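The structure under discussion is supplied below as structure tokens; questions concerning it will follow.
A single protein chain has been omitted from the complex, and every remaining protein chain is retained in its original position.
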Amino acid sequence: MAGSPSRAAGRRLQLPLPCLFLQGATAVLFAVFVRYNHKTDAALWHRGNHSKADNEFYFRYPSECGDVHAMVFVGFGFLMVFLQVGFTFFLAAFALKWSTLVQGFLHSFHGGHIHVGVESMISADFCAGTVLISFGAVLGKTGPAQLLLMALLEGVLFGINEFVLLHLLGVRDARGSMTIHTFGAYFRLVLSWVLYRPQLEKSKHRQGSVYHSDLFAMIGTIFLWIFWPSFNAALTALGAGQHRTALNTYYSLAASTLGTFALSALVGEDGRLDMVHIQNAALARGVVVGTSSETMLTPFGALAAGFLAGTVSTLGYKFFMPVLESKFKVQDTCGVHNLHGMPGVLGALLGVLVAGLATHEAYGDGLESVFPLIAEGQHSATSQAMHQLFGLFVTLMFASVGGGLGGLLLKLPFLDCPPDSQCYEDQVHWQVPGEHEDKAQRPLRVEEADTQA
Amino acid sequence: MAGSPSRAAGRRLQLPLPCLFLQGATAVLFAVFVRYNHKTDAALWHRGNHSKADNEFYFRYPSECGDVHAMVFVGFGFLMVFLQVGFTFFLAAFALKWSTLVQGFLHSFHGGHIHVGVESMISADFCAGTVLISFGAVLGKTGPAQLLLMALLEGVLFGINEFVLLHLLGVRDARGSMTIHTFGAYFRLVLSWVLYRPQLEKSKHRQGSVYHSDLFAMIGTIFLWIFWPSFNAALTALGAGQHRTALNTYYSLAASTLGTFALSALVGEDGRLDMVHIQNAALARGVVVGTSSETMLTPFGALAAGFLAGTVSTLGYKFFMPVLESKFKVQDTCGVHNLHGMPGVLGALLGVLVAGLATHEAYGDGLESVFPLIAEGQHSATSQAMHQLFGLFVTLMFASVGGGLGGLLLKLPFLDCPPDSQCYEDQVHWQVPGEHEDKAQRPLRVEEADTQA
Partner (left out) sequence: MAGSPSRAAGRRLQLPLPCLFLQGATAVLFAVFVRYNHKTDAALWHRGNHSKADNEFYFRYPSECGDVHAMVFVGFGFLMVFLQVGFTFFLAAFALKWSTLVQGFLHSFHGGHIHVGVESMISADFCAGTVLISFGAVLGKTGPAQLLLMALLEGVLFGINEFVLLHLLGVRDARGSMTIHTFGAYFRLVLSWVLYRPQLEKSKHRQGSVYHSDLFAMIGTIFLWIFWPSFNAALTALGAGQHRTALNTYYSLAASTLGTFALSALVGEDGRLDMVHIQNAALARGVVVGTSSETMLTPFGALAAGFLAGTVSTLGYKFFMPVLESKFKVQDTCGVHNLHGMPGVLGALLGVLVAGLATHEAYGDGLESVFPLIAEGQHSATSQAMHQLFGLFVTLMFASVGGGLGGLLLKLPFLDCPPDSQCYEDQVHWQVPGEHEDKAQRPLRVEEADTQA
């Protein structure tokens, strides 16, 4: 059941080797480059004679660890249940470390060193979240070595795309309609398209969720939903900026629950509700304000954005997803296009609109922190809007090229891709509990039940 | 199993129509009335030239989103497991939006607009929590349209009751022994009494929890228990006030765990413990300090209050709940009377006592923030105590009349009340996972097992 001896022997080396290599490489890079920043370093901080309450830590950390961190790990982990939760953890933990390096080189490299602090932790968590969004494309179809390769590639491209948008183009993307959700989703879709395996349909039932898994997914959804305001607010401007970001996200999330229930009942069989619609729409409403939640979107604007996103997500799930698979040969297993893809693009477009409407009257001196280039007179509102639109285009390019490149890499023959028959099987990579102790006590699994029947 | 075609068609319209109407109505109200307050608005905040650390956000938000929000959604959600978690989510999200409007009109309406900020989010979460307390009365016996109607009605009455108590009577109710727990519980009990359906007993076994559900309930309990200090502290006076509230709640919660175990073993079969006692008592201890946790209750006072609440809750569960059903025709499915009702009333009475004992010596200048009317000389300690007592009476009135009114509304013939045989059936409203894909793989459910046996 675990493959022939030679395959197993191959795996025994195939996973440890790249792991140990990357382990060593990142460690060396950390040793050479990474240093505390001046808010974290004992000597530098005390030299400044700050009040203790001044430390950035107190403004960022409560959102960060309790919330963003929980969101990425518990939220995303729960949504991908069963032992795959082990791989989720594996990937996310590696992505944290890797993106500390990538983002450090791009954003906080001076004097020959990367300077890290609480912002580095948050940025790294965002990158890990993006990798987990894309991860579903290859979930169950690839081995852990391939997952690592994908995380490596995506971490770099995520960093470069973010750098181009935020630093070169002056695009505002408070948290991440473009850089996280659009990028992660289209990276994944293109990757799925390249890796399409028509025969895999036959083992599709193994994706089928059982009752408790669905309950876990619901819990994961509620977790994400709860922490989304913190997720969006974690890196926006201190003071009214973070306050407004949290409030806008909160209203967008609460927005169209009713609309989604109505829609789900309208399109469902016998007027019944589909839990998957509810979940996807709930989260799509958090995605859609990723770019604009720090702006003066107004509470009504947040509600409207949420309504739009929930509607698009539910309709996409019902009508567009089947087409995606049958016509475009893209297996979108967890419906990422409805949850992150379309809402992310919508959110980017909403950002274009809001930037185009920004005035000195509406923002006062707060314009400096929301649209600094407009406040400094470098951009007009219209040119800021054009830059936002161009940023969306750049993101789609990076995601598509990255996903394509990733797909080709993962098809390289020397990588140990599991045959169709072993996809979605935990036992290939994991010692299933009980197996090595007391076979009789282990609950029967699907394929065994098939065999015995 | 999903009802006759005509009933299904009815439902297809019955849910979407009120949903879309309410969706539209609340959106219009938001557009016309709701604005950022001066701590959230970009222009207003920066005009004030505040230090960034001054923003209310940093004092309130960590308790709010990480804790109150998690408590309402995860805590209450977990306690009502299975697909009902979907309705929990639905109701709570609607209640957030609705109570933002109701409370906004009552508390922060000036210059023709409602001004919202982090306090609005917390208040709305409190209202959502109250609705969820009452929700159990109709759980499984009503359709989603009726749940909406109930949330609408209860949201308004909650807001008015709170306004009368806090603003007209000058009652202190730091967080919510009266306004949340007593109100929610008695609203529900009266509602249950009006909606009593004797035949429903026959399908009662469907409420029976299975092993994993109980585990979920335990997790929900621990969640609530953990976050209760934040829940109570979220809106009390900044500084020592919040500090003291959290500490009192913490001691009350830790108080009589031993006493409850002792009592549960004493009244249980064969001296064995009953998990339900433990859970109810644990939470009752958080309820009982809802009014008085911001006062100088003293750590010992908090312990004593917790002990009392745990004892009353366990005894109520064992001896009073059966009487409630047999004599008073009230089906209190989740034991809300023991968890929120009696402890809430106890908490209100404790508030009367503490107010009556308040002196300038004990509170110093802190009296201003805990009992402002006493500090300003408008009330003596005794008259403050009388007002507290009157507040409890008003709350019971509002809850009873509201629950009665709600029950009559829900019995209106044009609302699609499910027949007894379909109560507690998820499939009536939800597409159960697996059903539409691969029937053979779906785990058997209770009523199918009955049929096949």
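For reference, chains read A and B in written order, and residue numbers begin at 1 within each chain.
Just so we're on the same page, contacts are C-beta pairs under 8 Å (C-beta built on N, C-alpha and C of every residue); 3 or more make two chains touch, one makes a residue touch a chain.
Note that the coordinates shown come from a computational prediction; the quantities given were computed from them, not determined experimentally.
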Exercise for the section: Please pick, from B:C127, B:V289 or B:L303, the residue that touches the omitted chain in the full complex. Expected result: B:L303
Problem - Of A:L22, A:L389 or A:L409, the residue in touch with the unshown chain - result: A:L22
Problem - Hidden partner chain, touching residue among B:W225, B:Y317 or B:F398 - result: B:W225
Problem - Sole contact to the chain not displayed, among A:P144, A:G290, A:G310 or A:G366 - result: A:P144
Fill in the blank from the handout: Those residues of chain B that touch the unshown chain are 53-54, 58-59, 62-63, 66-67, 205, 208-212, 214-215, 218-219, 222-223, 225-227, 229-230, 238-244, 246-247, 250-251, 253-259, 261-263, 265-266, 268-275, 278, 282, 296, 298-300, 303-304, 307, 361-370, 446
Completion exercise
Omitted-chain footprint on chain A covers residues 2-3, 8-9, 11-13, 15-17, 19-20, 22-23, 26-27, 30-31, 34-36, 39-47, 50, 52-58, 61-62, 65-66, 69-70, 73-74, 77-78, 81-83, 85-86, 89-90, 93-94, 96-97, 100, 116-118, 120-121, 144, 148, 212, 216, 427-431, 433-434, 436-438, 441, 443
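In this section, only the chains that are shown with their structure count from here on.
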Exercise for the section: Go ahead and note the Å separation of the Cα centroids belonging to chain A and chain B. Expected result: 33
